[in-house]
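One structure is given below, represented as structure tokens, and several questions about it will come after.
Every protein chain except one is present and positioned as in the full complex.
Presenting chain A:
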Amino acid sequence: MLLRYLTQMGRYFLMIKEVFNKPTKWSVMKGLILKEVDDLIIDSLGIVCFISFFVGGVVSIQTALNLTNPLIPKYLIGFATRQSIILEFAPTFISIIMAGKMGSFITSSIGTMRVTEQIDALEVMGVNSLNYLVFPKIIALLLYPFVIGISMFLGIFGGYVAAVYGGFASSADFIAGTQNEFIPFHIAYAFIKTFIFAILLATIPSFHGYYMKGGALEVGKASTVSFVWTSVTIITMNYILTQMLLT
């Protein structure tokens, strides 16, 4: 079992190496990158905005409801919302949701190309199919930190709306809380994590789609397996990066 996991890991890293070999012509590649930006980034904005706004609101309400001691200042609601959203919710929680949305899209689209011999067709023509299929996804996902930036903003904004209009804190208290003891490195930490997660989001689902075998049923199974492994890897990397960067 361990040997099988090690073999798969070795295969994954060999795939990454091959992605950067024999690049596709730039005139073709730029079109592919723009298409992936549209499919992976633009198409994800709606769900990211929706989830971020409402989860931000819930974090704010939960914090307010747990601050029952009158000696605890109300600005703590803004402070706790900011810290939760910036440090964990936006980079990690959204990435796990994206492992489901983007990841299953990547695995199923590449897996379908495998099943219908489109990848064989690319190879027979002399195209480096890994570069053609995976490289544009990696480049498109370099824009992923912008998605997470939007998520951070909307999460805190959702918290503000819920706190102020729900009557849990005044606008001034909440804003004071968001500015209290602000450590700029926390933003850097969040974006370093986001960048690593973006690479994982592009490559792990591609790996599961590219090397799948079988028919339509196996495409579905590969999408599920890809989601599980992408999530597990994101959570593990989150722990390692937090240990490395914040302690």
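The rule is short, and it goes like this: a contact is a pair of C-beta atoms (placed from the backbone, for glycine too) under 8 Å apart; a residue touches a chain by one contact, two chains touch by 3 or more; residues count from 1.
The criterion applied here is as follows: contacts and distances are computed from a predicted model.
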Q: Just go with whichever of "PRC-barrel domain-containing protein", "LigA protein", "ABC transporter ATP-binding protein" or "Raffinose/stachyose/melibiose transport system permease protein" UniProt uses as the name of the absent chain.
A: "ABC transporter ATP-binding protein"
Q. Among A:71, A:125 or A:217, which residue is in contact with the omitted chain in the full complex?
A. A:125
(Q) For a quick check of understanding: of A:4, A:25 or A:213, which residue touches the chain that isn't displayed? (A) A:25
Q: Would you write out the residues of chain A that touch the absent chain, in ascending order?
A: 22, 24-25, 27-28, 116-118, 120-121, 123-127
